[in-house]
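What follows is one structure encoded as structure tokens, with my remarks underneath.
All protein chains but one are shown in place.
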Amino acid sequence: MGRTVSSITQTFLKERAAFARFRRALRSSDQRVLDDLFASARKHLSAASYASHALPFETFLLSMLLEEHKEIIRLRQEVAEIRHVIQQ
Amino acid sequence: MELIPVPHSPTLQLLVAPSSFQRKAAITFIAELAQTGPVRVLDGGNRLDILSLNRELRRKDLLLYTALEHVQVARAFTCYQMTTLLEQPAPGGIPTLVLNLLTTFQDENAPLLERLRLLETSLYHLQKNARHSPVLLIVHPQPTEEPFLARIRETADRVWVFEPHHPAIQFSLF
Partner (left out) sequence: MSSSNELHGWLLDIYPDPAQGVILWLLDEDGIRRHRLHQPFPTAFYVHGDNGSLRTLWRYLKSLSLPVQLSRVEQQDLFKEQPLPVLEVLTETPCAQEQLFHHLKTSFPDLTYYNADIPLALRYAAQTHTFPLARCRVLATDGGEIEALETLDTPWMIDTPPVPLLVMVLTPDCNPDHKEPVELKVYLEGKHYLFPFKEERGLLIKLRALLRRYDPDLLLTVWGDKWLITKLHQLMEKHQITLPLSREQGRGVERREERFYHSYGRVIYRGPQARLFGRIHISTENTVMYHDYGLEGVFEMARVTSLRIQTAARVSPGTGISSMQILTALRQGVLVPWHKQQVERFKTAYSLLQADRGGLVYQPTIGLHSQVAEIDFISMYPSIMEHFNVSPETVGKGGANGTFVPELEMTIDQDHRGLVPDTLQPLLEKRIKLKQALAGMNPKDARYLPYKAQSSAHKWLLVTCFGYLGYKNARFGRIEAHEAVTAYGREALLRAKEAAEDLGYRVLHMYVDGLWVQKEGASKVADFQPLLEEILDRTGLPISLDGIYQWIAFLSSRPDPRVPVANRYFGLFQNGTWKVRGIEVRRDDTSRWVKNIQLEMLNLLADAPDAGKLVEQLPRIHTLLQTRLAALREQKVPLVDLLISQKLSRTLGEYKVLSPAARAAAQLEEIGKHLIPGQRVRFLYTRGKPGVYAWDLPERPDPGAININRYAELLCRAAFTILQPLGVEEQTLRWWMFTNAGYGAPPGFLPDSCSQEIPLLGDLFSPAPHLPPIIL
């Protein structure tokens, strides 16, 4: 019983599908990057589900940002390490 | 729905439409009514798409959370539950939308005579409610639901029927 509200995975797939035309018109190299962004949103579906935001796409955007920022921190750290090695 | 006026006066209206259209119609009506005040939604098909409703509210540039608070939902999963829900009068004459009324009456675990009896009880309460508040039934009937639908048509004050759209032959590009 219940299950009137569609699951977070269904919602995600629907939102992603809504951008199919946008994706199709991108260059294939850009398509791959876009796919990566959606894949990173997928990493936080459970948090998005728990949030049950009225407009879930906002949560997906935030998840993409979160993963992007993680990557920036990782790269920063790496640059610092390389710098450290060079300076020695 | 520019084609049908949003129900504001006490009447019992019936909208019969193909599946995709009736879902869109339901969302549009709810969004429209929630803009101005409370609205009751009785869902017999377990398929009220709240996320589409949210998008519709945003499209209309409405206060999303206020509108969502206006929408009062209850779901029925059996014809017994549907009948019990319909017995509850709408407080203060607020409009009521009933979605997929007939779905719960297709449950073969209940005998046909019992289901028809419950339908009559439901119709009685729908009419009673419609004397004080607008009531709109939105259905997309399956072939097996015809005898049930016929009874609802007889009871409704106004009936809107939308036929499925048969696309014209398209010439191919190449």
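We call the chains A and B, going by the order they appear; numbering starts again at 1 in every chain.
Note that a residue touches a chain if its C-beta (ideal position, glycine included) is under 8 Å from a C-beta of that chain, and two chains touch if they have at least 3 such contacts.
Just so it is clear, the model here is predicted, and its values are computed rather than measured.
Colleague: Among B:117, B:132 or B:151, which residue is in touch with the absent chain?
Modeller: B:117
Colleague: Of B:61, B:108 or B:154, which sits in contact with the chain we cannot see?
Modeller: B:108
Colleague: When the complex is taken as a whole, what residues of chain B touch the one chain not shown?
Modeller: So the residues of chain B touching the missing chain come out as 40-41, 48, 50, 53, 65, 68-78, 80-81, 84-85, 107-109, 114, 117.
Colleague: Using the document's contact rule, name the residues of chain A that touch the chain not shown here.
Modeller: The list for chain A reads 1-5, 7, 32-33, 36, 39-40, 42-46, 49-50, 52, 54, 67, 70-71, 73-74, 77-78.
Heads up, the rule we're going with is that only the chains that are shown with their structure count from here on.
Colleague: If you average the Cα atoms of chain A and of chain B to get two centres, how far apart are those centres in Å?
Modeller: 37
Colleague: Of all residues in chain B, which touch chain A in the complex?
Modeller: 43, 46-51, 54-55, 58, 64-65, 68, 75, 77
Colleague: Considering only the defined contacts, which chain A positions touch chain B in the complex?
Modeller: 1-6, 11, 14, 54-56
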